[in-house]
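One chain of protein is taken out of this complex; the other chains stay put.
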Amino acid sequence: MFQYVIKRLISTVPVLLGISLLLFVMLRMLPGDPAQVLAGQMATPEEVEVIRHQLGLDRPIHVQYALFLARLAHLDLGRSARTQNPVIQEIWARLPNTVLLAVLAISLACLFGIPAGIVAAVRPNSWIDYLVTSSALVGISMPVFWLGLMLVVVFSVLLQWLPAGGTGSWKHVVLPSLTLASFVVAFIARMTRSSMLEVLSQDYVTTARAKGLKELWVITKHALKNALIPIITVVGLQFGMLLGGAVLTETVFAWPGLGRLIVDSILARDYPMIQGTILVFGLLYILVNLVVDLIYAVVDPRIRYE
Amino acid sequence: MSEVNATTSLAGEEAVGFSPFRRGWMKLLRNRAAVFGGLLILAYLFTALTAPVLSPGDPSAPNLMASLERPSWKHPLGTDELGRSILGRILYGSRVSLLIAIGVVAVGLLVGVPLGLVSGYYGGKIDFFIQRITDMLLAFPGFLLALALVAILGVGLKNTVISIGISMVPIYIRLVRGCVLAVREQVYVEAARALGTKDVTILRRHILPNVLVPIIVQTSLGMGTAILFAAGLGFLGVGVQPPTPEWGAMLGSGRAYIFNAPHVATFPGLAIFLAVLGFNLLGDGLRDALDPRARG
Partner (left out) sequence: MRDGALLAIRDLRVRFHTLEGSFYAVDGVDWHVERRETLGLVGESGCGKSVTALSVLRLLPPRTTEIQGQILFEGINLLELDTEQLRRIRGNSVSMIFQEPMTSLNPVFTVGEQIAETIRLHQGLTPKEAWDQAVEMLRLVQIPSPEARAKDYPHQLSGGMRQRAMIAMALSCHPQLLLADEPTTALDVTIQAQIMDLMLRLREEMHTSIVLISHNLGLIAEMARRVVVMYAGKVVEEAPVRELFHDPLHPYTRGLLGSVPWIGRKQTTGRRRLQEIPGIVPGLMEMPSGCRFHPRCPEAKEVCRREPPPTIHRDDGRRVLCWLWA
């Protein structure tokens, strides 16, 4: 198992290299001169030249990539063009906020989505099934940022129960995490339903019933453990969607996370910062996929780790 | 044994007398949710085509005397901060989002389908190369990828289409490649190959039709996603730029007035929701009707 983790970690290196290459190429493709951009509008040609040299932009392209990688290895992502702070420092300050929101949203989504999907699958074509499937469809089709705003209208403007944005207390977390979860819960409920429907028609479920097990036990033990395998995949994939949703949700609720950081950076054309946040998002996603693969191992004995 | 099965099942299908599409169509019409989705899309197409008739005049011309008005007979959905009719802008906005959705799906199809076909059919180095790039693109979740591309390409309608389109390419590649791999080993494809049929002909005649159903389903769902993504970019201010009436951007600017004029942000969101819902309902219905194996 430990060896597998190591192996799996090593296998992410090519992907990371690929992403870094992509980012590097992206930097090349930027309109205008990066040195000029970094130096700012008011810089003299000499100052621009100094920065160009500092960045190694006067060297051959492959040397530049090697330098870029070397700096990456030292977690040196450069400085923000906007605030002049090291990019890694700014990202580090925002990361916990985004992770908190994402973990809360995923937990909420599993907590509601999986039971809802199970209930719908156990009673297909019943009113409760229709309720679950149609609300799931509404959830998928609803723009998160709109839902967020509507929640603000109801809970902050009309009822005045919860703050409309910002951070500080647990009350500030409620609306953003609900907004973010709403979207994921829909996917998880849909996946749980179809996965359970599939599993419930399997022979081993009939075997479990033929043994004399209670129906509740048949569903929660024999069927659910099998159904979980595709559900875990979806949760993993949804985590990616969640990071995308976080960008929007954080903007709606003025939540100081990575999502807002990337948007602010795009709007300010702060390229080092954009680069850094995208790299971190990619890294997060890869890590989550690794964790998902490890959870598979716990749930499905057919997967071997050699 | 397998040969016998193959002939009997073929005969069985012919005996039914309807093409799978005809049967799928009839099944689709019986699916009330899918029909509702289709009606939503028809309504959406209708407003996109007739917006200038339904709402004459320039939807972007400001009228500061009438800013942030509540819904009234003159402006059924109220006015925005510049006094423009929200209904009018929503009607015109359907043209923008339809244009984006079609453009995005076109980019996804034109780039993704050929790459997926080639990757699945030839395998080997080409497949490996295409798959590694797909892996890399998929390492960025869809919306973030589109956002990253916008960061490179810049804002605006054209770049919105290209960015979201590219972000969908890997999905089409994966989908088509998977189908091709499944079809490639079928007896009739092997037979065609053994007879020396040209690769292009095999791809077009034998493989593409089999990949068609998942592509159709994905296209309907993809239109929904495209509208959602474009609205998201617009909302963040990095998509289609004002004064073009784009639903997401309308919502984004309405956000500032959420406390005293919530209707400004409410109605464009409703429009996005209904359009996306329509494509999702239709996509689900199409999948159920045409491709009973891949339910989910």
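A and B label the chains in the order they appear, each numbered from 1.
Criterion: contacts are C-beta pairs under 8 Å (C-beta built on N, C-alpha and C of every residue); 3 or more make two chains touch, one makes a residue touch a chain.
In this text, all values refer to a predicted model and were calculated from it rather than measured experimentally.
Of the chains displayed, those contacted by the omitted chain across the entire assembly are A. Within the complete assembly, residues 202-204, 206-215, 222, 225-226, 299-302 of chain A touch the chain that is not shown.
Going forward, only the chains that are shown with their structure count from here on.
Once the centre of each chain is set as its mean CA position, chain A and chain B turn out to be 22 Å apart. Across the complex, chain A meets chain B through its residues 14-15, 18-19, 22, 26, 29-31, 134, 137-138, 140-146, 149-150, 152-153, 157, 164, 190-191, 194-195, 197, 240-245, 247-248, 251-252, 262-263, 265-267, 274, 278, 281-282, 285-286. Those residues of chain B lying in contact with chain A across their complex are 33, 132-133, 135-136, 139-144, 147-148, 150-152, 154, 224, 228, 231-232, 235-238, 248, 251-252, 255, 258-259, 262, 265-266, 268-270, 272-273, 276-277, 280-281, 284, 295-296.
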